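Heads up, one of the protein chains got dropped from this complex, but the rest are sitting where they should.
Labels run A and B following the written order; every chain starts at residue 1.
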Amino acid sequence: MKKNSRRRFGKWRQEASAWLIMLPGIILFAFFLWAPLLQSVRMSLYQTKNIELTNFIGFDNYISVFKKSDFLQALRNTFSYTLWSLLIGFLIPIFMALAIGETVRGKGFIRTASYIPNILPGLAAVLLWSAFFSAEKSGVINILLAKLGIDRMAFLSQEHMVIPIIVLIATWKGAGATALIYMAGLAGVNPELYEAATIDGAGIWKRIRHITLPAIFNLGSTLLILQIISIFQIMYEPMVLTKGGPDNASLSLMLLMWRYAFGGRMEFGKAAAMGVIISLILLVFTGLYTIVNRRKTEWE
Amino acid sequence: MKRHIRFLAVAAALCMLLTACNGGETPAGGTETDGGGNSSLPSAAPPAELDNISGDVVDAGLTCTLTLGNVPPDLAPAAEKALFEGYIAAMNKQYPNVTVVPAYYSYTLSSYVGMARGGTAPNIFQPPFTDPQLLISQELVADVTGALQSIDLLDKFSPSFIELLGSEGRIYGLPRDGYVLGLHLNLNLFEEAGLMTEDGLPMYPKTLQELAEVGRTIREKTGKAGLVFPASETYGGWLFTNIAWNFGATGEYALERVDEDGRWICDLTSEPVVAALEYVKSLRWEYDILNADATTTDWAGAHSALGTGEAAMNFAADDSVAEPTAGKGLAVDKFALAPFPSGPKGSYSLSGGTCFMFSPDTTHDQAVAALGFLKIIGMLPFMDDDVIAGMRAGAAAKRERGAPVLPPIPAWNDEDFIAKQREIAEEYTNVDMRLYDDFFHNILIKAEEPVFAQQLYRELTSAVQRVITREDADVLRALERAQEAFQEYLDDEMNS
Partner (left out) sequence: MSGARTGVIRDFDSKTAGVKIGLVFVYLVCAVIVLISLFPIFWVFMAGFKDLKEYMSSTAIIPRALDFSRYTKTWNQLNITNNYLNSLYHAAGSVVCALIFNGLLAYGLAILKPRGYKAVSSLVMLSLLLPATISIVPLFMNIQNLKLGGFFIPLWMAAGANAFFVVLFRQFFEAFPPSIIEASRIDGCSPLQTFYKIVMPLSKPICVVVTIYAINGAWSDFLLPYLVLGNGKWQTVMVRLFIFSTQQTINYDDLMRSVVFSMIPPIVLFFLFQKQLTENIVMSGIKG
């Protein structure tokens, strides 16, 4: 009996059936993710009409995209989004985790409350905040500022404010969930470490510096790269909130890609070129990350 | 999985709870489905005028299914929806074997491309005049020359529409209506600011300079914005072209023109354009009459501001007079429409419009049926009792919902038809026409810029946004950037 079944699951047969099991998933991944990625590259080298490729034009799409001033602006903005998200989006969850971690009574409630924004549909959150930041009478932030005697401000019309505000909105939505990860990491720190440090005479601040923060930064480096990658692809937030304005001050690379394709120009070849450019930048980020990560493990 | 079912149950219960709160009241509009064919009857009765549309069979042999993208949206007032129910009933009588499927569709280029390719675009849809040439060149619309010929309509096209809606001798669409930009006024704010004559007419601004001053008076007396200026996405540029024309950006300074080599060029940095943008900048920084969030205000936002009394003036057209009134709640007698203010070098009013076009899979039979429907709703220049009844019903519905009944801007080259339209508008009028006199008698119409207007508007909007958000913005520099970007676009699309 045993021998029979062994033969039935002969080596190659076993492998073939394993591949067969994975096949449906692989086909779907190929259709939705891998093939389109390769097609983007091909398409970016063609002129398009309707949604068909017409003739090969080499790098003309790239040249045309690079030449336009909105590309540089979008590139600059996208990096600006990334920087702001390092300042705001990275630090806020850490502070939240630290603060919530110190509580005992009401901890569950505080955690739940801070997590709720994360489950709301992104579009609903953006529409909600666009009403909040409006400079018209209905704008809630301005209503609150007026109570403090501060003049009405047109937040979304100020080119220096619009990116930080969009990052704040994205952070509002995601911070609670990220904080939860940090809190889990902190709860995993061996309690004896704290006791030992206390016996050695370390006060609260010293414990934060030598135990808590190192634990956070270990976790943080992974979360950081994921965050950079996701903020780099920011699109629908500025699309809904400001349409990329004022004067393209919140235009991101992805939004520019969308504009080429679906924003009234139907230049699918150029949109594909934008997609390839963004993918390349993201691949560089990922590469840097793996190098840094490998170094880190080597040092340890 | 059990939990999953629990979720469904909760969601279902919630739906029921929300609908149950409704009590006995029947909401306006009933429960018409978005895209489905069998919509239930709305609560309001169709206008009595519809009964005059003939129920005689026009063509029993024509058999096809027709999806109508030009029916009113769910949120439309009950009267308007009832009107279309009546039109469709008439269509069912006249063409018993044509299955009519109402499918409200608000056209945008981005949604249309996918629907046209996937075969889900409605047979009839309504793009603005800025898009037909792009749609024709991308083969996204049906050729309806044959259907137009079959009802002898080809010779009623005015030449400018053939140019707009055709290519190489074939026709792909029909004009629906035109619009002319003017100035919407909220008379409540004019009254509050003491800007009414003894006869109860607003002292509205006749020139752009006066607009700035009147706006300032309104701001001082009422605290509200003098002018709401929708400057998001493409709207700012659209309105700005009209301002630029009136500063002299026409003729030798035209924004778009063909040079000696036959190349399309744009000229966005000429002296008149710079003066026009300086003027817009002064509205924000010198006169301070704009609404606070101009760069995120869109077309609907502008109508909301005027309709709810947050702004006194709005550059908007005669075809959207229903928006601030019936749509946003301004009483119809507190609304007026004035001509677009003139500038130092011109007094043009921008004119554009909407057309009917047909999805690329529309067959000849479907096109014929579609024209039959457009005839019932009074959109074709035929003068028989049906058409007159249809136009009457339309005017009655407008009056019913509290929107001004005005004579439309003619879309067809047919004097009798135009005269009849005017006559019916007068018959159903619900406004003091003195509030509209200047608009209908003292304007000089100018069509939108000829090529890729939407793209031009996008670039100009950027420039407008820059000067109204930065006090130190360099007007010329902002225009140079728009010039550079749009010229590149023209070179790509027209000159290569």
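We adopt the following convention: a contact is a pair of C-beta atoms (placed from the backbone, for glycine too) under 8 Å apart; a residue touches a chain by one contact, two chains touch by 3 or more.
Note that the structure is predicted; figures quoted are calculated from it, not measured.
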Residue in contact with the excluded chain [from B:Y105, B:Y172 or B:Y489]: B:Y105
Which of A:I57, A:L83, A:M153 or A:M235 contacts the chain that the document leaves out: A:M235
Residue in contact with the excluded chain [from A:P24, A:G58, A:G149 or A:G201]: A:P24
Residue of A:A154, A:L219 or A:L256 touching the missing chain in the full complex: A:L219
Residues in chain A touching the chain absent from view: 2, 5, 9, 14-19, 21-22, 24-26, 28-29, 31-37, 39-40, 43, 51, 95-96, 98-104, 106-124, 127-129, 131-132, 136-138, 140, 143, 146, 172, 174, 176-178, 180-181, 183-187, 191, 194-195, 198, 204, 207-208, 211-212, 219, 222, 229, 233, 235-236, 240, 254, 257, 261-262, 268, 271-272, 275, 278-279, 282-283, 286
Where the missing chain touches chain B, by residue: 1, 3-4, 6-8, 10-11, 14-15, 18-19, 21-23, 25, 27-29, 31-36, 73-75, 103-106, 108, 111, 114-115, 117-120, 298-301, 304-305, 307-310, 327-329
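As a convention for this text, only the chains that are shown with their structure count from here on.
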Whole-Å gap separating chain A and chain B, where each centre is the average of the chain's CA atoms: 38
Chain A - residues contacting chain B, complex: 49-51, 64, 67-70, 130, 134-137, 139, 152, 154, 156-159, 241-243, 245-248, 262-266
Contact set on chain B toward chain A in their complex: 109-110, 113, 117, 134, 138-140, 231-234, 291-296, 305, 310, 454-455, 458, 461-463, 465-466, 468-470, 478, 481, 484-485, 488, 492
